[in-house]
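The complex appears here without one of its protein chains, the remainder shown in place.
What follows is chain A.
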Amino acid sequence: MSNLAILPLIIPAISGVIVAFTNSHVKTTRLLTKLFTLIGLAVAMFVAYTVFTDGAIILETGGWIAPYGIILVADKLSILLVLTTNIIATAAVFYAPNSLSLRQETHYFYTFYFMLIAGVTGAFLTGDLFNLFVFFEVLLMASYALIVLGGDKVQLRESIKYVLINLFSSMLFVTAIALLYGAVGTINMAQIAERVAEVEQTGILTTIAVLLFFVFGTKAALFPLYYWLPRPYIVPNPVVSALFGALLTKVGIYSILRVFSLIFIHRTEITHEAFIWIAGLSMVFGVIGALSTNNIKLIISYNIIPAIGFIIMGLGIFNLDALSGSIYYLVHDMIIKSALFLLVGVIAYVAGTSDLKKMGGLIHHYPLLGWLLFIAAFILAGIPPFSGFIGKLLLLRGALSADEIAITLIALLSSLLILYSVMKIFIRGFWGEKDETKTYTKKPSLGLILPIVGLLAISVFLGIGAEFVYPSIEGIAEYLLDPQIYIDSVLKE
């Protein structure tokens, strides 16, 4: 039944409303949240299984057929990302009660959390440009609330920047949609793609494409537009940082991936060529940022930017290997970034500081944390048996077959520096003499460790079980390279 496509979206939405009623009873709220999140995960798995066996599910809401009504498209790419979102949400929700203060929890944290998940899921599933905007706003509204939750001075300061930049880019988004609607007369993505193809993407359409790229690039924190990202992401609670780092920028990059593989594909010498440049610069500036700081949270936060660079590099090259590399890297990066944010949250909690200079010798007290960070750093940098390796290998193979030597070298070099930036936390924070003057009394509870272990296990599986995962990813890349499949499945002509 086509209503399957709405389930991953409506379950968190209704759950968010239900936990708003039980808000003052924290224990009930926690129990319900875990229950609903697990239901959401199970449903997402089931829908993903259905999509991968029987093909895309198109839901025409209200029974209005494709170009006239709102449609939700659960194809392989979007449902894979929805499933990943639900996995991260599950990890976050088991981590949250151990990390949040009671005051934050009773101020509707769980409602905002569910609204964030609903917004992200909706943005992945929608087949309509204006609804994409609406779901962006749903997730942004929830993120505004989550970023200030707690009301510290630093949170208030960073949230002002965050809200202003996002309001500005949302305004540009509406402008871009208005221009596109004026030019092609529809907002259904499949029909836009069809009409853009008919006129072979004339000048004004390429301008709109660049404007849309500017909007999504701001949301996704690409090279010239990333300056707002690192600091707002580290001020809220670690679990909020993990949700932001794993989901929000990835919605932007998914939108770029969708729009520039479906609609604006006729003038690749302008758009996709620029992507490669932007990708290279994002990698360079991202790792420079990550190397420049001694704040462990900020190091992880800066590491989001080169990862986005890697993903868009695959889109810029636009062949089968590079695109499957992009998708592999996207899924890998969502999981490992959330694991790393949760992990540095625990490290900063036990060490009582997030400044590397004040740490040292943590491995004598917390060996498990140390080795988890070690594995996470290897996964992030792409050391062979782990998941980062497969994605990067595919990307580099794609780049070399397209004779893009410069970007290959930049990618390899920045991988090295990414490894160094995270290993710096391990070397300076965990190695060293046992400092007898400091007493470490805080023990991370099992509830803080298990979600991280779970996420890392999935990451390791993505690397070791690549034989099992890769065919599905390659299927998605083939699907993206042929937009006609999407258009036909939506418009059914």
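As a working rule, contacts are C-beta pairs under 8 Å (C-beta built on N, C-alpha and C of every residue); 3 or more make two chains touch, one makes a residue touch a chain; residues count from 1.
Rule of thumb we're sticking to: contacts and distances are computed from a predicted model.
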Message = When one chain of this assembly is omitted, its UniProt record names it as which of these: "Nitrogenase protein alpha chain", "Type I-C CRISPR-associated protein Cas7/Csd2", "Na(+)/H(+) antiporter subunit B" or "Light-independent protochlorophyllide reductase subunit B"?
response = "Na(+)/H(+) antiporter subunit B"
Query = Looking at A:6, A:56, A:146 or A:336, which residue reaches the missing chain?
reply = A:6
Which residue of A:17, A:368 or A:427 touches the chain not shown here = A:17
Message = Need a quick check: the contact residues on chain A for the chain that isn't drawn.
response = 1-3, 6, 10, 13-14, 17-18, 20-21, 59-63
